[in-house]
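Heads up, this is only part of the complex; the chains shown haven't been moved.
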Amino acid sequence: MASVAVLGAAGYAGAVAAALLHRHPELELRHVMARSDAGARLDEVHPRSRVPLVLEEPTTDLDVDAAVVAYPHGAAAPVVADLLERGIRVVDLSADFRLRSAASYAEWYGEHPAPELLDEAVYGLPEIHRDAIRDARLVANPGCYPTAAILALGPLAHGGLLEDVVIDAKSGVSGAGREPSASKHFVAVDETVTPYKVGGTHRHTPEIEQELGGDVRVTFTPHLVPIAHGELVSCYVTPRVQLDFAALYRDVYAPEPWVEVVPGPPGMQEVRETNFCRISVHGDPRTGRVIVFATIDNLYKGTSSQAVQNLNLMFGLDESLGLPA
Amino acid sequence: MASVAVLGAAGYAGAVAAALLHRHPELELRHVMARSDAGARLDEVHPRSRVPLVLEEPTTDLDVDAAVVAYPHGAAAPVVADLLERGIRVVDLSADFRLRSAASYAEWYGEHPAPELLDEAVYGLPEIHRDAIRDARLVANPGCYPTAAILALGPLAHGGLLEDVVIDAKSGVSGAGREPSASKHFVAVDETVTPYKVGGTHRHTPEIEQELGGDVRVTFTPHLVPIAHGELVSCYVTPRVQLDFAALYRDVYAPEPWVEVVPGPPGMQEVRETNFCRISVHGDPRTGRVIVFATIDNLYKGTSSQAVQNLNLMFGLDESLGLPA
């Protein structure tokens, strides 16, 4: 049975990854590590995880087959490089290896700490890169918004039908992390909806565009909503041709166990704490636009259960093993 | 002092209108009426209103100068016609007199019950039709979404700059009315965001297009959010020319007491239970789009305080008298 460590297990994403791995029938969670809270038991810091392991001081000197790295961008890359050198396969939850181009990374994040690894990193969206993920040493787990947006727009993009794309996204607060801040104070979030990173300035923008391919430029506007976790992207496209888009989506996603194409707009509750992505497609006959909604749980399919899905692929297991439904 | 009756005062909008009129320094609230709850005191049905008047059985045989009619569309028109015949000026909160064209009304709502009144009805958005409102016998109070959308896009529309318009709207649940239903059950709304009336099917669409003028066609998608009252419209436009849009908006709205143009995205809390509309304008240099946010309280500027603003104009009072700030 392959063994796994989670580095950065005290954050929301790391704790969910640890909880899923702890109950996984074919992967063994051997270590949980965190710079903060080291010495405490994970189920004290995150009771809902019910992982009774003690958080250890992080190290890369590990007796495991794989590691999930849940560090901020910039901090992740050197740790990832070190793990790979020691022969440990990595699923990296940060943004450090998602963009294929070091130049693009530099534009959005600053100089890349380990550009030599960009070539071999595989973008960890199984529905798009399943085969490459199986053999990858380094999987760059997608951002939560890109997961939903790429699944929502991929079938149009791959048909060359994408034009004039607006993505209006709504996310629960856990997407912004566990660190307390003024913008995450209950009183600031309650009873309001807050757009942020407006005008194409959110760092998930280049990631979405890269995976949609070609020269697509999207207007991506995230909004914070008074919800703990969950994410909805409302996508507006003026396609080059009209066809039965709903049928296209049903065809594309028929073989996918974790993408559900439904007739009516999907709701976040329907995917909460699961690995599902729910999608619906609608025409607007008055304007010719196509409207695509996709909803995921940002901490699950948007991050941590997707990481486990990737680990399943990397270790030749049933892709759906241990994923929450 | 002009006297006013509110018909339909047991609903959310009617109760807020009654509360504002009850405390108004220059208008006298003489009657509150409702088909349901007649015989109860309004402050028992809506304690927050603190209006100690008893809800009467509705009648149009009234000793008042003006009436606010808070009935559903279809039900409102005959009552409005009757009130006008008796010489009572009306602010109608329903959709019955918002569309200038009986044909358009028929397309979206069914045959019009009183088409002969359409010509004289004035669309009650003071920032656009202030002068006509002053002299109107019949003011059609705008819908909540159109109020926000027209204030958000008017400056572009009137400059001939509107093209390719997407309006992604988020509304609190009170916008759907007081009648219990499955979609308004707390458990259905909590922890989710729900798109509805997708694909250009929401009846506020023609109202928005009429006031933006010309041949503009918008894709308008409302979403229900877990909030009691408050509304945000996120508008995406590809303008024909680039200019300093923020400066344009500041200029257009400088004389307006109830429209605030702010640098950062506005929040619903900032306008909650006030007559304010807050707007911000942003460029997306990567795509050339302009993004405009507007937020209002759907029960105040979106409905009932705007009705009082209209009454102030109709009776020659200071437009801002008695409006909540």
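We call the chains A and B, going by the order they appear; numbering starts again at 1 in every chain.
Simple rule for what comes next: a contact is a pair of C-beta atoms (placed from the backbone, for glycine too) under 8 Å apart; a residue touches a chain by one contact, two chains touch by 3 or more.
Please read these numbers as outputs of a predicted model, since none were measured by experiment.
A single sequence accounts for all chains of the complex, and while 2 copies are shown, the assembly in the file contains 4.
The criterion applied here is as follows: only the chains that are shown with their structure count from here on.
Here the CA centre of chain A is 39 Å from the CA centre of chain B. The part of chain B that touches chain A in the complex is made up of residues 164, 166, 168, 170, 172, 191-196, 198-200, 205, 217-219, 221, 223, 225-228, 230, 232, 234, 236, 238, 265, 267-269, 272, 282-287, 289, 291, 293.
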